[in-house]
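To start, the structure itself, in structure tokens.
Only a single protein chain was left out; the remaining protein chains are all shown in position.
For reference, chains read A and B in written order, and residue numbers begin at 1 within each chain.
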Amino acid sequence: MDREKVIEVKNLVKKFGSFTANDNLTFDVYKGEIFGFLGANGAGKTTAMKILCGLSKPSSGDIRIVGYDVYHETERIKNSIGYMSQKFSLYDDLTVWENFRFFGGIYGLSRKEIESQTQLLLNRLGIWSYKDRIISSIPLGWKQKLAFSVAIMHRPAIVFLDEPTGGVDPVTRRQFWDLIYQAASEGYTVFVTTHYMDEAEYCDRVSIMVDGRIRALDTPENLKSTFDCQDMQDVFIKLAREAKYQ
Amino acid sequence: MIAFIKKEVQHILRDYRTMIILFGMPLIQVLIFGFAITNEIKNANLVVIDHAKDYQSVRLIQKMTSSGYFKLSGYASTVDESEQLFKSGKAKQILVIENDFAEGLRQNSARIQIISDATDPNVAEQLKNYTIGIISSFTAEQRDLPSPALKVNVSSQMYFNPELKGVFLFVPGTMAVILMLVSAMMTSISIAREKETGTMEVLLVSPLKPWQIIVGKVTPYVVLSFINALTILALGFWVFGLPIQGSFILLLAEILLYIIMSLSLGIFISTISSTQQIAMMLSMFALMLPTILLSGFVFPIENMPSFLQGLSCIMPSRWFIIIVRDIMLRGNGLTHIWMETMILCLMILFFLGLSIKNFKVRLQ
Partner (left out) sequence: MIFILPIVQLLILSYTATFEIKTTRLAIVDQDGSVSSRDLISSFSGSGFFKIKQFCNSVKEAEELLYSRKVHQILVIENGFEQNLKTSEKGGKIHLLVDAVDGSAAGIRAGYAQQVINQYVKKINLEILGVSRFQEPITIEYSNWYNPMMKYTVFMVPGILVLLITLIGMFLTSMNIVKEKEIGTIEQINVTPIRKWQFIAGKLFPFWVIGLFELAFGLVVARVVFGITVAGSYPLLFSIAAIYLIMVMSLGLLVSTLVETQQQAMFISWFFLVIFILLSGLFTATESMPQWVQYFNYFNPVAYFIKVIRLLVLKGAGLAQLYNIILVMIAYAGLALTLAVLRYKKTV
């Protein structure tokens, strides 16, 4: 494989006291890939994701994000990633434009860049006219798309999406995945956690965590044939049943 | 960072209701304290039972009611009847003048009874003292008493507040409470809100360093608090003639110190509360009430039981109020308040240290 690795994880271990949240994770994510990070609640997804974002330090292991080491170069890492949480995390009492200006500002974009990026991203969504509306008056589906646009505004190498489609209807979810595809085709690497197994099918590769370990990692097609299942839903259920704590 | 402050200001400006309260509150409070709250007693309801009904008793009653302290609320004929008046709140004190008052005055055998409504002991005591004063000046007018051969001439001098104005006492306290409200409560709530809505996570993932997030968050509140403090000082100065005897610069510096202290307390509260509601409850009940009660704002600390006096020592506002009163009224400089200032500094270090520790634990 000569594709560029943007996330390299070797033997990642994270312990909280005697509890091991992440047990010896090893995987790579390639540039331009949509990487699905699956697991039941409590399997250790969030812990691993926090480490990859530089929010938390691993107990041991060798982890590099865009070539930067998570122990010492978290500041560089933070500049080259985007993040969208499950709560969509925009400021409800500010307007769309004010949100863009703020998030652009904290990533050190110039005013010009902020303006051009906002225009580009809003036009792509076709909601330029929403520019001066207060976020709280905008439907949930649009908020979610806006949050994604904000997350890639500073052109990060990787975007982390933490359960980005919670509480959204199937049509909007489909539209949201179109956005993700588009971003991937432009060279963004997308690292996404989700509960929806149909979404797992959209990913280039999927890893499934059980009890803090990566139990399976491959393309959805290969996973289905390996585990002899009809769809990802069955693969997931088959693996999740092995968990000690259900 | 500037983007951050700008955003924070927008949050504050957009919530105009809170803005109005934040600026209206200190104004109203100082005005109420200045104009309405007074420990001086005026127009207390007096009921008279006049058994004597002679010219002397009438003169005494007149003297009582023209003093300004009392207002004649009615006459009663028996003590039982007057009890009804106590119960309906129509009497604060009852004056009973016994039979043959005029005659008794001549023979040094006149008798008077004062029945006080002692539910409020301070008022009862004060009214009693007023009455004694009125009666003794009444007797002095009545006839030539042998003037005592030995006399003492007392001259009193009221330091720091010659007109005994209550507002002098309350302004520093109002300032302490409002600054605590704006700084500690508002910051803790606004940080908790970021946590609740998930924006805090996004901020932490961004290249902003934690101290930048904090400074960006608190700067607008520092400004707000300062404006409030100046408003209160201006109101006190121009409306109520509250002087600033000591150094104005020192006063501003101490106010800034207290604001920083409140902010670090607010940051600390936000690190231990996960939602806005918890932050609100914590600041309301664990912060505001003790700030008002245990700081010497309204009730003097030295009157409290020693356990509560000890508790009051951990209230930042207690020390701040001492500092402000010292600078404004007593005109003292740092030599008198260095200890209080040090305590505030230590508190800042303590709360910031705790916050950093909590913050690190969360990130671990």
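Here is the rule we go by: a contact is a pair of C-beta atoms (placed from the backbone, for glycine too) under 8 Å apart; a residue touches a chain by one contact, two chains touch by 3 or more.
All values reported here derive from a predicted model rather than from experimental measurement.
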Shown chains that the omitted chain touches within the full complex: B
Identified contact with the non-displayed chain, of B:37, B:313 or B:349: B:37
Of B:298, B:334 or B:356, the residue in touch with the unshown chain: B:298
Contact residue for the chain not shown (choose from B:72, B:123 or B:354): B:123
Contact set of chain B toward the excluded chain (per top definition): 15, 17-18, 21-22, 24-25, 28-29, 32-33, 35-45, 71, 84, 86-89, 92, 104-106, 108-126, 128-129, 132, 135, 139, 142-143, 145-146, 148-166, 168-169, 189, 276-277, 280, 284-285, 289, 293-294, 298-300, 302-305, 308, 322, 325-326, 329-330, 332, 336
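Note that only the chains that are shown with their structure count from here on.
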List of chain A residues in touch with chain B within their complex: 53-57, 75, 78-79, 81, 83-94, 98, 101-108, 160
Residues of chain B defined as touching chain A within the complex: 2-4, 6-7, 10-11, 14-15, 197-199, 201-209, 363-364
